[in-house]
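Attaching a single structure in structure tokens format; questions to follow.
A single protein chain has been removed from this complex, and every other one stays in its place.
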Amino acid sequence: DIEHPLWYTAPSAKTMELAKKDDLSNTVVSDGQRGEPGFPAANLALTDEQIAKVKAGEFTVAISMGWLGDDWASQQLIGLKESFEAMGIKVVAETNANWDDAKQIADLDAISVLKPDLLVSIPLNGKTTASAYKKISDAGTKVVFIDQAVEGMDPGKDYASIISSDNLALGMYLADALAEATGGKGDVAAMYYANDFYVTNLRYEGFIARVEAKYPDMHVVVAAGHNDPNKGQEVAQGLLARYPTLSGVYASWSIPAMGAVTAATVAGRTPADFKIVNENFDQIVALNMAQNGFIAGISSQRPYDQGVAEAKVGALALLGEQTPPYVVVPPLKVVRSNLAESYKTIYRVDLPAEMAEALAN
Amino acid sequence: MTRPTILEMTDIRKSFGNIAVLKRVAFSLRKGEVHALMGGNGAGKSTLMKILTGVYSRDGGSVLIDGQPVEVHDTAAAERAGVAMIFQEFSLVPTLTVAQNIFLKREPRFAGTPFINGAEMKRQARLILEELGVDIDPDAPVSGLSVGYMQIVEIAKALSKKARILVMDEPTSSLSEAETEALFELVNRLKASGISIVYISHRMAEILKLCDRVTVMRDGETVMTADCADLSVAQIVEAMLGAGNATSFEWKDRQVPATAKPVVQVRNLRLDKRIDDVSFDIKAGEIVGLAGLMGSGRTEIAETIFGRRRAVSGEVLFDGVPVANQADAIARGIALVPEDRRKFGLVLDHSVRDNIILPNLERFTRHLFVQDAVALQTVRDTIRDLAIKTDGPDKLSRLLSGGNQQKIVIGKWLARDPRLLILDEPTIGVDIGAKSEIVETVRAMADRGMAVLVISSELEELMAISDRILVLHGGRIAQDMNRRDVATEEELHHAIQGHSRPQAALGAA
Amino acid sequence: MQSKATAAPRPPSALPKVQLQNYVVYIFFAVVLLFFSVTIGDKGFLSVMNLFNIARTTAMITVIAVAMTFVISAGELDLSVGSTAALAALTCGLVMQAGFGWPVAVLAALVAGLAVGCLNGFFVTLIGIPSFLVTLGMMQFIRGLDMRVTYTNPVSISNQSFNSLFGSGNLFGVPSLLIWSLVIAVLGHVVLKYTGFGREILATGGNRMAAEYSGVKTRRVKFAAFLLSGAAAALAGMLYSGMMQTARFNFGEGAELMAIAAVILGGTSLFGGRGTILGTFAGSLLIGTINNGLIIMGLDVSEQMMVSGGIIILAVAFGKKPTA
Partner (left out) sequence: MQSKATAAPRPPSALPKVQLQNYVVYIFFAVVLLFFSVTIGDKGFLSVMNLFNIARTTAMITVIAVAMTFVISAGELDLSVGSTAALAALTCGLVMQAGFGWPVAVLAALVAGLAVGCLNGFFVTLIGIPSFLVTLGMMQFIRGLDMRVTYTNPVSISNQSFNSLFGSGNLFGVPSLLIWSLVIAVLGHVVLKYTGFGREILATGGNRMAAEYSGVKTRRVKFAAFLLSGAAAALAGMLYSGMMQTARFNFGEGAELMAIAAVILGGTSLFGGRGTILGTFAGSLLIGTINNGLIIMGLDVSEQMMVSGGIIILAVAFGKKPTA
């Protein structure tokens, strides 16, 4: 009976069914936008022969991002660029629409001029930017979508694949992490990104579904939106002022989550009685977790792996191979006990000294 | 010979806040007459006329034109009623050109279209300006004009409206002799064609020369209306200022301390365009007048001494050392009272107090903080000494009457106690009483050793204040005369016109 | 920002410079075009398609900026244009979704834009609130409304006549977006420069009091400028939505700053009284060209921002010499 976001639609029966499963590690929860089953990214592979062919092709690629400025975007870019370099594909353009659909169209228009062989891009919106993608695809550029496709384009024909996190699962892991940290009891809050955005919508949906299905004693008493991650603190403050007994919050991305950390600190709450979970595994929240701070759980994506998968799919598409329409990168649930190991998995390097030290205490 | 009355204003009342500015004023105007409206600064002349032209609404009383009551709520309505006004504080749009300003709201169109015929507009503008005897480019932006030229554009604009009643609020305050003559010619022609004119001025000589009748106001009341033929200047001044307050406004020989050493030496000064080769000195305690035609470059010389302009060649020495820039000039005790009070003289949105404090900030600052209490004393002194009519030191200067604004500008510089005071048209719009006060004050300061350079287009004033008069002509100092040797204004007038071609006899055409 | 009323007396020799400065935006536009043609002309920058792309992506800003030139010349500002564009786009989309034809939808969108202009005009001219505040508040209010009405969901527009007329279509091989911006710019130019209304706008912004004394009804003039701005924003919104075949609540975010930048870059004074539509048009194209060229050059986003920020400053510095 809380007030859900404006764009919210209740989880489907199938989602509710899966939400009841105890162990999700071998399940792909989300389907593609057309109901396609997810293809695990780990199963993608190129033969040596294929790689040699790609190298010989001297292909070019353009990358059009919807935003930059978090580890998700930068790790993904690293994954993309490293893989492309390894395969001899040249990056000829890189754009950032900075959350602005119109800017993304302008970016795509400029990219179309370069006539790259491949485009890897995350559409900010499945409808608004559709024609710009269609134009590029019609001109013969292979398109690989990150997270979602646009309307009016068909897999296999107009684009190669969508590579996405399992966003419903991501939301469910968040619920698991929060329940684990709070003991599955008490009042909690959810902070959400107020704008209609495909992937964050799914995570919210997954979170709500899981809480409903599995944690009857944990009550989501309020959901509050923000349309600017920097405002996370203001929102969290408001929640804590109004619901002083909250035992935890799902605080969406890492920046709002850190805002919630600040809000909790100044509200006199302690990590012992207030838990925050979020969905970006970046340096900042990781450090806080290592330091026994408020961040109790992270439902992490694997942006680097996702970037690599995108590059692989792109390479296959360049060779004219058929690729699975919906490729899924599974989430990773990070808590303090598996922090070091998770860090290595996601970032491919050891935990920074500062975190290691904090973790040791 | 009484002509029919065209305008009848009776019982006009107007207050700003709780200050009554007009108290049951009556004013009437006959067809085809030139009617002088006189009164000290802040007497309410402009306010009365602004009520007539719909700028202000009256609190009470009635206005009859041709015997019919009229309600003018805005300037457009006034124009429909056949009333036009030359405003004292210029009503020009600085970003538009001369022609665009003259024809604002009345632009000629291409027949049958909504589009403005720019060429035709320029042609008509040029015609009107020619009639006024000046050569101004109709395409020049107004922001670049000197005050005198702006005033002419303002006049041209009002004339082009072809009104039946024309109000002129100090039209000649920034004009020099030649343009004034041309204007008078025009006024007489207008009058002959049956147009009625209200003429406001502080220049006494003009009034008797030009006008048929005079109405004098004092403190928001009409104190006298009479035929000019029956009046002397002294009578008018007495009516304006009250019995016994009448002051003389004439030159008295000063015991100039004959210091040998000049404070300022201008050496072979050459500036862009107008100034070719100008040299002169001013000694401590000396008051030097600078006369010249409009646009002859007097202001430019003043600004060069003040360090605002660079000379093309030649130099300005102050105490024998060149003036580097304006900051240097100010630091060494040079002050300039600029001719354009609205542009350069006042922060109109600031109070009288803040305006007077501004050039004296240093003096009132102790340990970073402005000593407002100390400053206030100086402010009050200035208000009292120059008889500035204001509700108090905190009144916004934009709300003061024109003459009182000018007094603030002068007062704030006098408070600085400079070593060289340059006054550029200092008494524009200032009433006769205050003018004499200012002249007295400047003299007293000169007696204490201050050097003074006065630029004025009003020869009477120049004659009254200067020890020595320089005449600027053709980019040079044409004459350097001792005041003692100048017998009449005509003489000076001739000197200024001296080498000029007959075209200077403007308006004779 | 130097008040117009207080321009320094310019030494006569500065006069030709002043003239040059009026053309700075054109000169700089030419320089930028030349630079990109030389460096990336072979990478497709000079292709007709790409030049059309530039015209297409700048169309919305151009349309808004033309009307903004009127508002700024009249001495005001309008920050609500971006959210108004979104409002109009949504109105248009929802009306078509409800089954009406595109002419009805266009009419409804224009009415929405005019309504916002009307409110802005009311608060600024009749209540006397500074336009910065009014239109900032309005910007937020309308954006909230945009979100509320659509639950932040996009509204697709499938009417192909609409989409081709307002967005992605061509007329004789020329993109309709380019035609729209040309038509609006020419119209704006003629109105501002050659009609009485244009003169009144400039007079109002140049010296409101003087304009009043001359019989200009400055309130009405300002009101009209806000109406124009609202209508232009509505048109821009329709162009956005026609181009994307969708309407969305976040259209036009930041468009207000871009438009104002185009206006000022073009040589219009932020203090009112002086305005040039041709300059605005060039300013808008300049911004669009820089953005496009830098992407094609392959600069990354941070470099793009640094360079385009730097160019905006230098474009103007270029034609200036230190003022005395």
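Note that the chains are named A, B and C in the order they appear, and that numbering of residues resets to 1 at the start of each chain.
Please note the rule applied: a contact is a pair of C-beta atoms (placed from the backbone, for glycine too) under 8 Å apart; a residue touches a chain by one contact, two chains touch by 3 or more.
Just so it is clear, the structure is predicted and the values come from calculations on it, not from any experiment.
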item	value
Residue among A:A19, A:L174 or A:M258 touching the omitted chain	A:M258
Among B:A205, B:L358 or B:V374, residue touching the chain not depicted	B:L358
Sole residue of C:A98, C:L133 or C:L187 that reaches the chain not shown, by the stated touch rule	C:L133
Interface residues of chain B (partner: the chain not displayed)	15-17, 55-57, 326-327, 330, 336, 338, 342-350, 354, 357-359, 361-362, 365, 368-370, 372, 398, 412
Chain not shown, touching residues in chain A	3, 5-6, 68-71, 73-74, 194, 222, 224-228, 230, 233-235, 237-239, 241-244, 254-255, 258-259, 261-263, 265-268, 282-284, 287, 354
Residues of chain C (touch criterion as defined above) contacting the omitted chain	1-8, 75-77, 79, 123, 126-134, 136-148, 152, 205, 207-212, 218, 257, 260-261, 264-265, 269-272, 301-313, 316-317, 320, 322-323
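The working rule: only the chains that are shown with their structure count from here on.
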item	value
Centre-of-Cα separation between chain C and chain B, whole angstrom	43
Sites on chain A at which at least two other chains make contact	none
